[in-house]
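Every protein chain but one is kept in place in this view of the complex.
Chains: A and B, in written order; residue numbering restarts at 1 for each.
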Amino acid sequence: MKSVIKGAGYILVHTPDMVLHNGTTQTTERIVNPESEYLKELPSHIRSFDQALSYWPNQVYIGNKHPDELAEVAQPWCDKACDVSDRFGPFGQMMPQEEFLLLMQACDVFGLVKLEQGFADAHRAALAANPIMDETILARIPEAQTAGEEIARLVNEEHSEGLYHNGALVGCVNRAHDIDVNLSAHVMHENLVSKASSVMALLSAVKNAGIAKEDVEYVVDCAEEACGDMNQRGGGNFAKSAAEIAGLANATGSDARGFCAAPAHAMIEAAALVASGAYKTVVVTAGGCTAKLGMNGKDHVKKGLPIMEDMVGGFAVVLTQDDGVSPEVNLDMLGRHTVGTGSAPQAVISSLVTNPLDKHGLKITDIDKYSPEMQNPDITKPAGAGDVPLSNYKMIAALAVKRGELQKTDLATFPVKHGLTGWAPTQGHIPSGVPYIGFARNDIMAGKLNRVMIIGKGSLFLGRMTNLFDGVSFVIQANTGAEKAEAGVSEDEVKGMIAKAMKDFAATLLAQAE
Amino acid sequence: MSILAGKKVIIIGDRDGIPGMAIEACAQSAGAEVVFSSTECFV
Partner (left out) sequence: MDLENQKRVKEFAEQYGPENIVVLLGAAEGEASGLAAETVTAGDPTYAGPLTGVSLGLTVYHVCEPEVKAEFDDAVYDEQVSMMEMVLDVDDIINEMSAIRDEHCKYLG
């Protein structure tokens, strides 16, 4: 059986106040250097929602612009307004902070999110008007909210994590336990943001795939947060928690973790679950990460740039059994970085790119497009991390030259022909290969591309449990329709043929008897 | 005089440049003792 990509959803949430209050670069600075110039300068570098809407990479993320169009725009992009500034796009949407705070409350099942009455009343209608929202989700937001004084008291006296909008305290997330740090207000805030953005992605993907919510049988969450209590710190299960709010009543699920490589792992697992027949429809989902908001803010502020890491990201991909038209995941062409691969960049790239191709006698140039780590270079270049996707393409091209599959003179054109310009926010797992799946599906179905490779890489060493690196890759290809052709005769037809043969046989017997 | 032979080496690798473990192998091949190796990640 084959598994196909039925649809994808991509969402962003503009969270300027969370940059200031929840991004680790800022929270760390506030501890070690509370009077720093950076903290004083930072607020004047925050973008408005309108600026976030007209930011080129954001419009690509939600599908209003194609990566090929972005590649035509000269960098930097932060000083250019995109000619499209719609909030909604074919893949999903950009949600403003005020609506998202209400959605966070809708996603809270433990009464932890408190909103100021006036704030909730002012923005409830806006969330209700959101096309992916329904009555069930909206009904989860209580009519009676909290007084401003009580919220201030909770933040000042009860360790609650403040929720801010335009610099004002408009709510808070309470701790879920007085002693357990795993249920602290900070952790609950981080996890509720991840969950709420995952819910948005799930709802968008299910809608885009044109399936019913009831069809979803399994959800895999591949974000980078952990939920649990002191007795099971990473107990999970974000997947099922988000599926519950999204109304996927027939789904169960589980969490897959692996730093930035997790989405690629999850995609392979989901494709295998469908291909094995275990579940007919599986959705891979991930919400975003508050910790990484403003991660490279110091460099951006120093260089007079806006804070571009102000978007929480989310994505979801729906995988189903073969429909005869949607692009398929080729489970026979998987790349994997193993324990024995080592960390030499060329060994890493070989394990992920050429090993699976070699198995099928394919050359590096036989893959139309590679989607490794699609971080937006507008963010990473000023921060000293370079152009991450471009570095990946240079490595793949260098390997192709070494293997004699590419002329050295074609090194410079390889990233243009087989690569993409990065557009995804630096939300760790969010940019990791998967932002391209939506475009890849469209372009393969339009006959523009035949084969694309999605590559996920993960910095496992950050968890201090291993010094190893990690990564897996998989290929999405045009639907070969082979199963349909092979099937040729359906089960019903076979039954019909047998019945006819039996009838004929019986008739013959009867005739003979007569 | 050699730079690395017999020295204690601290390695700060980069996930998007050269990872720590790859530098480790090089340093050891030059006769240095690696006392610490780490890889940073900016994305």
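Convention: a contact is a pair of C-beta atoms (placed from the backbone, for glycine too) under 8 Å apart; a residue touches a chain by one contact, two chains touch by 3 or more.
Everything numeric here is computed off the predicted structure, so don't read it as measured data.
For the chain left out of this panel, the touching residue among A:K40, A:R233, A:K359 or A:K402 is A:K402. By the touch definition given at the top, subunit B reaches the unshown chain through residues 1-5, 7-14, 16-20, 22-23, 25-27, 29-32, 35-36, 38-40, 42. Within the complete assembly, residues 28-29, 32-33, 36, 298, 342, 344-347, 349, 384-386, 391, 394-395, 398-399, 402, 411 of subunit A touch the chain that is not shown.
Quick note on the criterion: only the chains that are shown with their structure count from here on.
Look at where the CA atoms of subunit A average out and do the same for subunit B: the two points lie 34 Å apart. By the touch criterion stated above, subunit B contacts subunit A in their complex at residues 15-22, 25, 37-39, 41-43.
Subunit A contributes residues 260, 295-296, 342-345, 373, 375, 380, 383-386, 388, 391, 426, 428, 431, 459, 461-462, 467, 469 to its touches with subunit B in the complex.
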